[in-house]
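Only one protein chain is missing from this complex, and each of the others stays in its spot.
Order of writing sets the labels: A, B, C and D. Residues in every chain begin at 1.
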Amino acid sequence: MGSDVFLQLTVSGLSNGMVYALVAVGFVVIFKASDVINFAQGEFLLFGAYLAFAFIAQFGLPWSLGVLATLLTAAMIGLIVERLVLRPLIGEPVISMIMVTIGLSSLLRAVVNGIWGVRPKAFPNFIPSGEVEFLGAIVGIDRLLVIAIAAILLTVLTLFFRHTRDGIAMRAIADDQQAALSMGISIKRVLAVAWAMAAITAAVAGIMLANTVGVSHDIIFIGLRVFPVVILGGLDSVPGAIVGGGVIGLLESYTAGYTTSGLELIVPYIVLILVLMVRPYGLFGKEIIERV
Amino acid sequence: MAERCGAYNRAAVAQAQAQEPLASTCLEVNGVTLSFGGVHALDDVALDVRHGEVFAIIGPNGAGKTSLLNSISGLYRPQQGSITYTPAPEAAPVSLVGRAPHKVAQVGIARSFQNIELFRGMTVLENLMLGRHIHMRGNVLSCGVYWGPQRREEIRHRAAVEDVIDFLEIENLRHQAVGTLAYGLQKRVELARALALDPKLLLLDEPMAGMNVEEKEDMARFVLDVNEEWGVTTVLIEHDMGVVMDLSDRVAVLDFGRSIACGTPDEVRADPAVIHAYLGDAE
Amino acid sequence: MESGIFFSDYRSDMALRRMPLQKVRTGLLLVGLVVFPFLATPYWLNLANQIAIATIGAIGLNILVGYTGQISLGQGAFMAVGAYGSGLLTVRLDVPFYFSIPAAALITAVAGLVVGLPSLRLKGLYLAVATLAAQQIVEFVVTHWDGLTGGTEALVVPAPELFGARMNTDGRFYWILVVVALAVALFAANLFRSRVGRAWVAIRDQDIAASAIGVNVFGYKLLAFATSSFLVGLSGALLAHYRSIVTWERFTIEVSISYLAMIIIGGLGTISGSFFGASLIVLLPAMINTLGRSLQDTAPWAATVLPYVQQGVFGLVIILFLVLEPEGLAKLWRNVKDYFRVWPFSY
Amino acid sequence: MLSLNNVEVIYNDVILVLKGLSLKVEQGQIAALLGTNGAGKSTTLKAISGLLHPEDGEVTDGNVEFEGIQIDKLPAEDIVRRGIFQVMEGRRVFEHLTPQENLLAGAYTARDKGGTDEALERVYGYFPRLKERGNSMAGFLSGGEQQMLAIGRALMARPKLMLLDEPSLGLAPLLVQEIFEIIQRINREEGTTILLVEQNATRALKIAHYGYIMEGGRVVLEGTPAELQDNADVKEFYLGLTQVGQRKSYRDVKHYRRRKRWLS
Partner (left out) sequence: GGGDPVSEADAPITIGAIFDLTGATSDVGTLYAEAIRDYYDRLNELGGIAGREVDLLWNDYGYDVAKAEQLYSEYVQAGAVMFMGWGTGDTEALRGRIAADRIPFVSASFSHVLGDPSEAPFNFLVGTTYSDQLFILLDYLIEEAEASGGEMPNVALMHHPSPFGLSPWRQGGEDYAKERGIEMSPHEMARGNTDFSATLTRIAESGANTVVFQNTSGPVSIAVKNARDLGLDLRFACLNYCSNEVLLDLAGDAAEGVLASIIYSPPGEGIDGLNEAAEYLASKGGSIDEEGLLYGQGWAVASLVTEAIERAAAAGEVTGDSIFAAFETFDGWDTGGVTAPVTFTSTDHRGVKGMRIFEIREGKFQPVTEMRMASTLGAAE
């Protein structure tokens, strides 16, 4: 196989990886604020996709308004979920909170099914299609858009967590809820902000996914697919999610491009374990501080 | 050049031994250096603990006292230096550097922690039974079956644990979950857990922090009894100078990871370097 | 709490069932288990059998997650190893099931040991990803190693024979499952009142302190992985013979997640919780189905949304249980028991 | 300024810890709260600051008043906003945040940015060591440094009333001295009212204007420091002095102990 194939695999892998990264960032935001892995992330993606579908294809809003409405509604859903499901568990063991997101995934899925049915739908056509050539490899314009969004998210979120009041409060809460409370930090408010943010990023990712996959339940799988991405980058690191997405995307692409029979599903895991043996908290994750 | 503490300074030992015969060395720390990234927690530390004594380590916060204890018990691995432990006067010395923590416990070194590290989900009794872990032989099969030898073993060690319970006067707490105990009692249970190990060398990291005078008195009595009646060599980190003065035979002072002084409590208290770095003009 | 009851020797103080009330309860349970198959319809027997298998698997998982504190997403994989192991031994080598099942459990234990190796360095969710990797890899191997497993085709396992009887009905298999499940529960309960179990819990609570009192933390983590996998493999192997067929679709990541749900809703680190959780996760959909069926008859218009309602209710119940009692059903059960212990003098 | 009236606190609906506790802190003063382990000192502070809820504790009887308003039903964040700030037992720094971020978290309720920068400088003035530790995570600081950080966080919030739970725990003598000096300075220079829980009774009484001694969930003795220091039980059990005012030696192993009577 020639170098043009290699180049194509690289470009496809990277652009795919950025889709993963987009999804992974949603995990990171929730984790940063509460040490919780959100098993309902796939459903958040799905909701985002369906909302955009509803606003644009069903209600006929222009796409810009439709996307805006989608993001706002997603944020609302994030807030509602936090209020009804997560808030009662503040202060309880993290594992209970993780578990509750598993219940949530069933519930959300049922709600989507109930509203829209299970039949996949074509996503409204507003994201520019077509492709550009890049050093002889072909990459879709929609993927370029994904890369741009990932870059924006990276910048915005990094600034948020470093420098804003709520950003610092979020990280503080993840470390010690009670101590945070004693500073007058409102755990409720900060968690609500976190879930709203996560829901918004998920909606963005959901829209970008639906554009390729269609508005269908297949999107849910992606929720779990990106788990290795989040771990590789480090559970609480936004840059980690981006780098992890790129690395896993490349690994998958090369494996699928040079081997048959679905090895791309496991090669990333094997590499991941090897990396973790050297860096137990992923590439950029915060380490657990154990002092005695 | 910092003053060397204990037998590492051969001349000093010879001099000391001329006056009174010295007990043999139990723990010899030699040139130990430990750093985390840029932070030098320990810098060429050397000291020497003799069999049967109560040896105190003092020093400002962040001086490296806990790090030294952690290095002894195998939790940290110093980059340089040696730590050798001689279980009994005639026994063969064992090198502790690079030895896994559980293997350090197996040669008879037990410890307590600065911030109580009990098994909070368990009862006092279970915590103490864990102290007997190294003396028990049960494996998955025998424990799962339990009947027969395993039950006998459990009962035998339960008896040993009861001795410790009696000794530390915590009879009425046996079946209580340690998480709900008051701070002072938790500290006592932690001591009990260490004693359940039947240690030859006991490392105590601020056993009396957060106690009032009355409780410190109790604790002091236990530490002394363990040392005198059970003959357990004890290394003690403590910030309360009253306690240190009264309990310890010898004291080493660390500052910024280096040992700056060593000697009897009275010598150390009078040392200007110690006053400057640690004590201040207290009264 | 149990003031007023004194034990004259350590042996009775250390017994598993110390209180008279506890002994009565245990007795009632045993009688109930023996009488049940004579009263139950095959449908209920089927459910009971599923609960028994799930309980064994859940106890296994609880050893790792609940007691030792190592999160595992690889339950499905370990069940698969047990199921394929025993199935293949029976089908390919004609090994009788009472040898093949323990052998398969042992094979799973070895697999668990290997998966546990990264626990030398990894903790928490980072370790969980190692078990997730195991899940993916086992799924991959099972579906791709055609020569061994028959690949994606189902492996048909003949119904086992015991004392000349073919164990091909729910009623007959019930006895095997109940005996094994009780033995496993007793085994686990014993573990946690003696040396090994204590060491595991110590690692969960405070691994540094555990190492400082002489527990070989890495060794015991591996042991927990092996023991847990042994039981999980056991449940997988039993499932293979009970269902007479092994397909990889039964051992996917969804299975891993639903087992986690069992032990968390049931109560982490409790044997009874494993049983309660297994029962809930098995019975809940069945109950909702039945409920749905009656709804189908009374309100046929509901037919189209009914499945989604079922799906939603399942999630909702999980959420409600956790919100109301984050420490699980076992905690609820304890509260009930506490209430009755001092009843009628509850205040 | 602050008063607790017959406060009763129950944990987990069953464990009764405070059994009708009453105390008062006057504006601008330092009140010391002494007591044995498990007496309920920390619980008292948490009852004031609203931090009982996350631990399943509840004020079931009596009330807590701050500046004339009943606050025991308010959520913790409101109480902080009203000007009460608790420095919790055991430091509780945010391990993965830098010292500076920890301090900023302390200023969460302070709204204006300029004030925050100024407050930061003030804290660095009190504890220059915190500035030196720069960008390393707070979890790696030594015990003493973490304690400075915990107090520093309180300063960032500019509270009217500061609740300090064993600020000297685990600190070296020199630092203990310094911390007490700083507490006194905060009280004097900024007019902050302080409720101080301490095991180091000698020092606490030295800087306090008034003192309470509690045991078993109740106040058993109160008075000015001078009055308290005169009490025989306080002398023996809190100050470690013999009847004649000499410091006792911990070597004097005594298996019998006179019972406390709390007669004044």
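We take it that contacts are C-beta pairs under 8 Å (C-beta built on N, C-alpha and C of every residue); 3 or more make two chains touch, one makes a residue touch a chain.
These numbers come from a predicted model, not from an experiment.
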Which displayed chains the unshown chain touches: A, C
Touching the absent chain when the full complex is considered, from C:72, C:194 or C:310: C:310
Positions on subunit C where the hidden chain makes contact: 41-43, 46-47, 50, 143, 151-154, 156, 168, 170, 243-245, 247, 249-250, 254, 285-286, 289, 292-293, 303-304, 306-308, 310-311
For subunit A, the residues touching the chain missing from this view: 1, 5, 8-9, 12-13, 16, 19, 109-110, 113, 117-122, 131, 138, 140, 209, 212-214, 216-218, 221-222, 224-225, 252-258, 260-262, 264-265
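Note that in this section only the chains that are shown with their structure count from here on.
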Distance from the mean Cα position of subunit D to that of subunit C, given in whole angstrom: 48
Rounded Å distance, subunit A centre to subunit D centre (Cα mean): 43
Overlap residues in subunit D, where contacts from two or more other chains coincide: 140
Per-residue overlap in subunit A, given as positions that touch at least 2 other chains: 292
Residues of subunit A defined as touching subunit D within the complex: 90-91, 165, 168-169, 171-172, 174-186, 286, 289, 291
Subunit D residues touching subunit B - in the complex, by the definition given at the top: 15, 34-38, 90, 136, 140-145, 147, 166, 169-177, 199, 201, 236-240, 247-251, 253-255
Contact set on subunit C toward subunit A in their complex: 71, 118, 121-126, 129-130, 132-133, 136-137, 140, 144, 208-209, 212, 253, 257, 260-261, 264-265, 268, 305, 307-319, 322-323, 326-327
